[in-house]
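As you look at this complex, bear in mind that one protein chain is not there, while each of the others sits in place.
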Amino acid sequence: MIRASDSKIDSKFVPTPPRDLPTLLGRPPDGWRARMFDVIFGNDTPAGRRFDIVLVVLILLSILVVILDSVPSIYSEYSGVTSVLEWGFTILFTIEYIARLVCIQRPVRYARSFYGIIDLVSVLPTYLSLLLPGSQVFLDVRILRLLRVFRIFKLTLYIEEYTRLGEALVASRRKIMVFLSVVLMLILILGTVMYVIEGPDNGFTSIPMSMYWATVTITTVGYGDMVPHTPVGKAIASFMVLLGWGILAVPTGIVSAEMTSQKMSRHAPRGTPRQCGACGSGDHDPRAHFCKDCGAPLAPATE
Amino acid sequence: MIRASDSKIDSKFVPTPPRDLPTLLGRPPDGWRARMFDVIFGNDTPAGRRFDIVLVVLILLSILVVILDSVPSIYSEYSGVTSVLEWGFTILFTIEYIARLVCIQRPVRYARSFYGIIDLVSVLPTYLSLLLPGSQVFLDVRILRLLRVFRIFKLTLYIEEYTRLGEALVASRRKIMVFLSVVLMLILILGTVMYVIEGPDNGFTSIPMSMYWATVTITTVGYGDMVPHTPVGKAIASFMVLLGWGILAVPTGIVSAEMTSQKMSRHAPRGTPRQCGACGSGDHDPRAHFCKDCGAPLAPATE
Amino acid sequence: MIRASDSKIDSKFVPTPPRDLPTLLGRPPDGWRARMFDVIFGNDTPAGRRFDIVLVVLILLSILVVILDSVPSIYSEYSGVTSVLEWGFTILFTIEYIARLVCIQRPVRYARSFYGIIDLVSVLPTYLSLLLPGSQVFLDVRILRLLRVFRIFKLTLYIEEYTRLGEALVASRRKIMVFLSVVLMLILILGTVMYVIEGPDNGFTSIPMSMYWATVTITTVGYGDMVPHTPVGKAIASFMVLLGWGILAVPTGIVSAEMTSQKMSRHAPRGTPRQCGACGSGDHDPRAHFCKDCGAPLAPATE
Partner (left out) sequence: MIRASDSKIDSKFVPTPPRDLPTLLGRPPDGWRARMFDVIFGNDTPAGRRFDIVLVVLILLSILVVILDSVPSIYSEYSGVTSVLEWGFTILFTIEYIARLVCIQRPVRYARSFYGIIDLVSVLPTYLSLLLPGSQVFLDVRILRLLRVFRIFKLTLYIEEYTRLGEALVASRRKIMVFLSVVLMLILILGTVMYVIEGPDNGFTSIPMSMYWATVTITTVGYGDMVPHTPVGKAIASFMVLLGWGILAVPTGIVSAEMTSQKMSRHAPRGTPRQCGACGSGDHDPRAHFCKDCGAPLAPATE
């Protein structure tokens, strides 16, 4: 039982292998659809890699166009150009989306997956802008498509780190929830107190406004658009900023402790703990060939 | 004695079991009061759970009403509605408070407990508002009643985390007090220096104002309502912000160290603690072959 | 040699005992000076404790008077009262200072010690205010006399924590110096770049002003009295705030690592590592009486 729980802990630190896309989405057995699948979903062949790189460049360019289009001085002069480009990118991505649906056996599974939804949402705003002018700014959501970049460039080490970061946050989620709920209660109560003390004359026009101020204060942002004017209000604000500044130590401590312990665990020997068949002692170096206590040969670690 | 203190340290990491409410508050032996007790204080029966969930919803709704009531545009139109709702919630909570007092054997113990006081304070502002108009904003204090939510939803894992967070802060309290007293001395001295350098013409009208500025600065909030104008003042302010930015590392380090060490202690090999068959002592090295206290042979660790 | 270095590391964590004041300052052998010494410097007798408590209260009151005196509305009405009180406190503290000098054998040693200088500086501003009106605000420096409070109330646990905090900072001093020098170079270079880009028209009137802005920005204070106006300046400012926000992790990491390692070291068994006389194995529990490897009796740990 001890070993079972041990290996459970260990397995947490073993990064999950990249999903087996051909099996998941259903690679067509043969023909042009299979070749298309290899180009679009694969990243082992030169053609697959080239496709991925072109895609990343197009995504970045299309976001750049959206951003530039929002700048008044550029919009007033080049709105024709950016409009054409936006439609061009959207049509390209629409074709790509349809191609993805066509070349797999299980299009519904793809359409309902995280990336499938992102891919759809990345083209919709342009079409929507025919009905709702201005909605094309949401094309920015295309940036999320870049999350694929980790897979595209086979950045497995990055995926591992990404997984570890996520694990540390997941492992701390309960502590963070508790911390956050205490902070939110503080914001509600201190915001109300400041609303009473400062009042509408000093800009604290309602409890929601006061809570906005309390949030901006306790997180040490301090825009300065709302500031206390009464002596008592300043005293409470001083107390709040000291509090917010200090309790920032709490989430930091939580994540630090989680990551340190994760790091330490990885330093510890993994694998199935080996026991010496002759004397029964354990705790052997994973690379040991002989028992350190009695000198008898050890079975290989991978068995 | 050494072992006694040891087990005291260990017990720190064992979460305290939820207080045995029936014993503490005195569940009436039988009759309608006992049934009422099970609904109000219990959370094992369907009725008890339903009561708790309704209570949480009512608390959240009543807070929402208080918040909305403070928004001028809503108040001017719906002040009649919110007033009625506030009185409704207050009367409901008053009935609940009385019911809690009635159905237990030791009402004084409840009335003087943390939750008893919160429950009372949660209804008082509405009654007070008859004498002191405006005091009903303090109904917000009802949010503290939600601390019960941890118990209500049997979120024992959250209670455990909550306890651990508290433990880490309690264990660091002396370090944090020392840190805080040093920071407060810095604020007093640097505030005074800035009062002398900048003077009333630049907005530093008194030492308390300067201390408010020093607090806002050293915590990196920086509202911008008071800023140094003289070159020397700017130099001192630069020094202060660097100092405040840097020493934030101190409380963070304190809490991180505490939490890491707490976490490590829990990670230490527990397995089945081995006991000596001869003298009964525990806490043996997992690799020990003989009892460290009486020298008798120990059974292997894997048994 | 290993053991020697070990005990050196351990001794770092043993708080230094409070200095032996009677020996250091020279307690007079007998007579009224010896009795006065016991009252003023001692804290074992009821009279000594009472003297210390009165002193703490007087210090706090005298600081309160200085702070209140700086508030215009109080000054305009009560300047006579506060002036009298200030002179009263100053004369009391002057008498105390002289008494301290009189009742010890080595007055020069006291006068040149940290507390001796603080005690002198705590009374000078009032006398100076006869020549330089306004200099009495520096009476605030009296707060530093409160550092004595740790000794006064025998808060030895606090002294220990204080020592540990100091140790952690001292142990990290080189890392912190390196970090600070890199940050200062960044402030100089980025400040110069912003001076060139934004120029005097946008408030960046000189390199020192730009460096002040860079400091306020990189530490995430952000008063808002100087902000970039050009697009390039905003881009650089965005980069700087991300940098400053992120590198805050460095000093925090330094102090956290130091404190965690300090904490872990204290958890580890201390003392002379014991070896079994029979089989030579080490690494025994400090409380073990028998060798865990061969069962032979162990010599006591304190030998």
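Going in written order, the chains are labelled A, B and C, and every chain counts its residues from 1.
Keep in mind that, in the parts below, a contact is a pair of C-beta atoms (placed from the backbone, for glycine too) under 8 Å apart; a residue touches a chain by one contact, two chains touch by 3 or more.
Here the structure is a predicted model, which is why all the values come from computation and not from measurement.
A.B. asks: Specify the residue from the set C:F37, C:F51, C:Y110 or C:F179 that touches the hidden chain.
C.D. replies: Of these options, the touching residue for the absent chain is C:F179.
A.B. asks: Just one of A:A34, A:I53, A:V71 or A:V232 touches the chain that is missing; which is it?
C.D. replies: Among A:A34, A:I53, A:V71 or A:V232, only A:V71 touches the chain that is not shown.
A.B. asks: State which residues belonging to subunit B touch the missing partner chain.
C.D. replies: Within subunit B, the residues that touch the unshown chain are 220-224, 252, 256, 260, 287.
A.B. asks: For subunit A, which residues lie in contact with the unshown chain of the complex?
C.D. replies: Its contact residues with the unshown chain are 63, 66-67, 70-72, 134, 137-138, 140-141, 143-144, 146, 157-158, 161-162, 164-165, 168-169, 176, 180, 183, 208-209, 211-212, 215-216, 219-225, 244, 248, 251-252, 254-256, 258-260, 262-264, 267, 283-285, 287-297.
A.B. asks: In the full complex, which residues of subunit C touch the absent chain?
C.D. replies: Given the touch definition above, subunit C has residues 2, 174-175, 177-179, 185, 188-189, 192, 195-196, 200, 205-208, 211, 217, 220-224, 227, 231, 234-235, 237-238, 241-242, 244-246, 248-250, 252-254, 256-258, 260-261, 264-265, 275, 280-283 touching the missing chain.
As a convention for this text, only the chains that are shown with their structure count from here on.
A.B. asks: Note whether the interface between subunit A and subunit B is symmetric in residue numbering, meaning over half of all numbers used appear on both sides, and answer same or different.
C.D. replies: different
A.B. asks: Can you pull out the residues of subunit C that are in contact with at least two other chains?
C.D. replies: 220-224, 252, 256, 260, in rising order.
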